[in-house]
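Below is one structure, written out as structure tokens, with a few remarks after it.
A protein chain is absent from this complex, but the other protein chains hold their places.
Chain lettering (A, B and C) follows the sequence in which the chains are written, and residue indices restart at 1 in each chain.
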Amino acid sequence: MNSNHSLPRIRYSTYLWVLAVLLALTLISVLITYMDLGRFTILGALSIATGKSFLVLWHYMHLKHENRFYLAMIALVLLVFVAVLVFTFLDYGLK
Amino acid sequence: MTPTESHRDDVGAKIGMWLFIFTELLLFGGLFIVYAVYRYKNPVAFHFAAEELNRGMGILNTILLLISSATVAMSLTAVQLNERGKSLILISITLMLGVLFLVNKYIEWGDKWGHGIYPGSEKLLELGHGEVLFFGLYFAMTGLHALHIVIGLLILTIALFRVKRNRITSSDYVLLENGGLYWHMVDIVWIFLFPLFYLIV
Amino acid sequence: MSSENHSCQSNYLTFKGKYAGVWGWLFSTDHKRIGILYLYSILSFFIAGAFLGLLMKLELIAPGSTIMRAQTYNGFFTLHGITMIFLIVIPGIPAVFGNFFLPLLIGARDVAFPRLNLLSWWIYILGALVALSSQFLGSDPPDTGWTFYAPYSFRTGTNMLPAVLGAFILGFSSILTGLNFIVTIHRLRAPGMTWLRMPLFPWSLYGTAWIQLLATPIIGITLLMVVAERTLKIGFFDPTLGGDPVLYQHLFWIYSHPAVYIMILPAMGIISELLPAFARKPIFGYKAIVVSTLLIAFIGYFVWGHHMFTAGMSGTAQFAFSFLTFLVAIPSAVKVFNWLATLYKGSIHIQTPFLWAASFLFVFMIGGMSGLVLGALATNVHLHDTAFVVAHFHFIVFGGVGYAFMAGIHYWFPKMFGRMYDSGWANTGWGLFFSGFLTLYFPMFILGMKGMPRRYFDYLPEFHGLNVISSLGAMLMLFGLAIVLINLMRAARRGAAAPDNPWGALTLEWTVPSPPPVANFIDIPTIVTHPYDYSILQPKDLSK
Partner (left out) sequence: MFSSNLSNFSQGVNTAFIVILGIIGFFLVGLTAVLIYFIVKYRASKHPVASQVSGNTTLEIIWTLIPLLLVLGMFYFGWVAWKPMESRPPRNAMHIKTTARMWNWSFTYENGKVTDTLYIPVGLPVALDMEALDVIHSLYIPVFRIKKDIVPGTPRLTWFIANSPGSYDLFCTEYCGLQHSTMITLVKALPGEDFEAWYASLDTTSAQSTVQIAPPASEEGRKLIKQVGCTACHTTDGTRLVGPTYKGLFGKTEIVITGKEERTITVDEAYIRTSILDPNKDIVKGYTKGLMLSYGNQLNEEEIQKIIDYLRTLQ
């Protein structure tokens, strides 16, 4: 219970590097919409968004340094959400 | 007033914040489900409706939010290093970027409004069912997101004052950490809203 | 056991804090006082809701209009549903017994966030007031049923917005309570209390809290969409604007089915505490019960579609939802078997809480098994939206949660109030309630099989006989309920002083004085044994 300082100090430069990657990914996701990817457009855009949010979670929200318990919780929430979406589409997608 | 109130548990507070963030994400999750279903049912209408949105504005707002996320994360490092002045500047930049985001949003919505596109408007009803749903979701999701920006700004403003009064220090900074977590959550939601409304056309 | 600290501290009931009198209650952050606040508010709403139920049953005593108009009846079943679901059974056990006993059971001085806990109660009251204001403000009271199905909820001219907003606000209270409990269980267990040394009621609260967190936001956003739809005409679910009413049903049940587990899991937790205490032996299959609790919480999230088998879902969805519905029955069955096995070779003390717990087992079996009839596709088509569903639901939710609540209040009453109730009257009340309950709801199973739809103000003459029996049962049940409640209320004021451990139970709450001191424990105990290790008691203690 005395673990009140669980967070290590993270260097400014780490944050700035992550920011640079995030901005680059944004640029890429804008650029690929000008290519005609057909049905992969949604997939491409969402994969990049997923990658970006992973970076935010991992570095900005410090998952890299936290107890694995946080990761387990996030995995559970993601699993629940994706499963709900899949079950909803068992109805809509297969009508 | 129980004797336990003086009890301090930063890890507990942080777990609490994460749990709250999960509920917020699922709140948006409900809207994402609705979006997914209606996009699936009206692919063409969603395609054309998305072209009506101002992509430049979307890109600008994405950049603003990403930078603000970096600055709020860096402000925590500043607090840990006891660099109070730096930390104050970084939080202020975050707040400013958040306000700019809202200003942009206001201009964007106002523009749509000016063109007669708002929930229940006659022009929208003429456009067809897919467009009604697209813009309904657009206003609902970006509106709810903007509301979360406002809440995030309030939390960070409190953090700013606490840093200033030395109530947030290198040995006690969980409030700023939690405020930052909340702000990043708002950022993540936008990371998904941006391609879904502005990019996939 | 350790009761030498009786006089060291004033107890939580008489303690004088920063505020005096009633303010000392309304602004107390003591989890015990908050539990009592919830108890009183929930009981008041429950009495009102039960009375509405009685009036509905009286209306149905004969075909045609007997004591009210159709509009009144439709308003009544809506209000009955909203009150019972959102104000009583969803918060119910966690808010009352969870708040009061979770810290005591795990050896903590309070929950993790005491002020947030108080805020939850205030939000609860605010939500309740907003929901109930729908009855008095504006036009007619809402008549949509507690499900607020689109598009009727946009069409009706009645005052349904406050009801929806109220339900939305109540969701916040539920989320904050769940959040508080999760952090409490993670951070504040007494030293030595490993996860597998934690009593089963906290385990059930833990499972429940996760559902509260992960399901409630979905109903929150859905209700907000209904509000937006009604005020701004956005078109989310309105077919004339392109929306899909069935999507509303999906979203509604994504929450409202897990909500059934929010209701029943804590009830199961209470039963798992009581049976060992009254059989004086360890719970049979502790780990199996823990695992089944978590499995129910998880699988229960993915069976919502079984409320929509006639709504026109795809065949694959029907198949999957029906299949999972049957799977979720297994952990519940495992629990029942373990409870029965707990009684095997026990030394059973047949006292009031045990009577409620044993009758819980009976009604819960009927409720759960009738759920299997509804889970099968072919039979569901016949029974969906008939009186059978209403009977099943009341057996599970009223039979399950209600009986467990009664068992819990009779079990923990001496601890909460430091006084003992009259067990003669308590047992009489139980007997009348139990017989009334069966007479009230069992005929509705048959009515449903014969094809009587639910939410019917009027019915065909062929359904008359069974409806009369059912209505008479309602009167008997409420008579029993009145005896139970009056007995308890009298005891709270004038009952004889209760000992620290009247039942000879082993969990931590019985080691502190009755009523507990403000800080719960003088010294936080260190846990070295399993919570139900009755072997540590000598035989002569057991026969006491």
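Keep in mind that, in the parts below, a residue touches a chain if its C-beta (ideal position, glycine included) is under 8 Å from a C-beta of that chain, and two chains touch if they have at least 3 such contacts.
All figures in this text were calculated on a predicted structure; none of them were measured in a lab.
Counted over the whole complex, the shown chains touched by the missing one are C.
In the complete complex, the residue from C:S10, C:S44 or C:S347 that touches the missing chain is C:S347. In the full complex, subunit C makes contact with the omitted chain through residues 70-71, 74, 139-140, 143-145, 149, 151-152, 155-158, 239-240, 244-246, 279-288, 310-312, 315, 318-319, 322-323, 326-327, 329-330, 333-334, 336-338, 340-341, 343-350, 358, 361-362, 365-366, 369-370, 372-373, 375-382, 384-386, 449-451, 453-460, 530, 532, 534-535, 539, 542-543.
Everything that follows uses one rule, which is that only the chains that are shown with their structure count from here on.
Between the chain pairs A-C and B-C, more C-beta pairs are in contact across B-C. If you average the Cα atoms of subunit A and of subunit B, the two centres end up 15 Å apart. Multi-chain contact residues of subunit A (touching two or more other chains) are listed as 1, 77, 84, 88, 92-93. Counting only residues that touch two or more partner chains, subunit B has 9, 11, 19, 22, 26, 29, 33, 37, 41.
Residues 8-11, 14, 18-19, 22, 25-26, 29, 32-33, 36-37, 40-41, 55, 59, 62-63, 66-67, 69-70, 73-74, 76-77, 80-81, 171-172, 174, 177, 180-181, 184, 187-188, 191-192, 194-196, 199-201 of subunit B touch subunit A in their complex.
Considering their complex, residues 187, 214, 218, 246, 250, 254, 301-302, 304-305, 313-317, 320-321 of subunit C touch subunit A.
Residue ranges of subunit A in contact with subunit B, taken from their complex: 1, 3-7, 9-12, 15-16, 18-19, 22-23, 26, 29-30, 33, 41-42, 45-46, 48-49, 52-53, 56-57, 59-61, 70, 73-74, 77, 81, 84-85, 88-89, 92-93.
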